[in-house]
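Here's a slice of the assembly, chains where they normally sit.
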Amino acid sequence: MSAPVAAGPTIADVVFPDQLNHRGTLFGGAAIALMDRAAFVAASREARTDVVCAGADGIEFAHPIEPGDLVEANAVVERRGRRSMTVAVVVIAENLRTGERREAVRGTFHMVATEAPPQWLTTTEAPQGAAA
Amino acid sequence: MSAPVAAGPTIADVVFPDQLNHRGTLFGGAAIALMDRAAFVAASREARTDVVCAGADGIEFAHPIEPGDLVEANAVVERRGRRSMTVAVVVIAENLRTGERREAVRGTFHMVATEAPPQWLTTTEAPQGAAA
């Protein structure tokens, strides 16, 4: 029996002190690492083959993220070629006491299949909905 | 502007080697820590006040979780008293190459508010839906 894939955030976690920079907010590198994992999940679900990150673009930090916030990385496959995919990732930070949610980071990740996924050969031009 | 809370997993992440035990599967303690964070999120969203974990019960491991799997912890507030809540947490592991999803762990967490949340006083008997 296989449980259905839930709609909702691809990756989510509470910000803990071990992810902070010396200013006491979420370290930018930790945020990008979170986005990279979310892109990996969305691309893996889309292709059901092993994928790796080939690059990233357009990463923009809008707001610092505080310890104790919930961070959610939402990843959506936007374009899909024969062996590669473009995944848009948006990070939402939620203040768990006030409920305020706002976009904190966004960016685009390029994922490449490490093996030829046969089912892709017939669907390369099909536009994809979100995998996640 | 505040983005809406998404339905879906409360906490989710990919299993990386730094969370494995010496057998090469997800360390049980790491799984429980994930559940604890999910319970914290669900209870915080329910009460919008600061909460702490007072205890846990009925933790059951059904399947080992492999590196590269996605783990999702889904937390639902099941009962709510004047200053405390009971949160049920279920961990789903998804093999990202096959898409197979199965329940890996479940348990119940007891969360307590550290300050008196005024809005609770009038709603203590209201049955709650899922906070997450």
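Order of writing sets the chain letters: A and B. Residues in each chain are counted from 1.
One rule holds in what follows: a contact is a pair of C-beta atoms (placed from the backbone, for glycine too) under 8 Å apart; a residue touches a chain by one contact, two chains touch by 3 or more.
As the structure is a computational prediction, the values presented were derived from the model and not from experiment.
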**Message:** One sequence, 2 chains in place: how many copies belong to the entire complex?
**Reply:** 6
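Note that only the chains that are shown with their structure count from here on.
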**Message:** Between chain A and chain B, how many degrees of rotation does a Cα superposition need? Round to steps of 5.
**Reply:** 180
**Message:** Report the inter-centroid distance (CA atoms only) between chain A and chain B in whole Å.
**Reply:** 20
**Message:** Residue numbers of chain B touching chain A in their complex, please.
**Reply:** 1-14, 37, 40-41, 44-45, 48-50, 70, 72, 74, 92, 94, 96-103
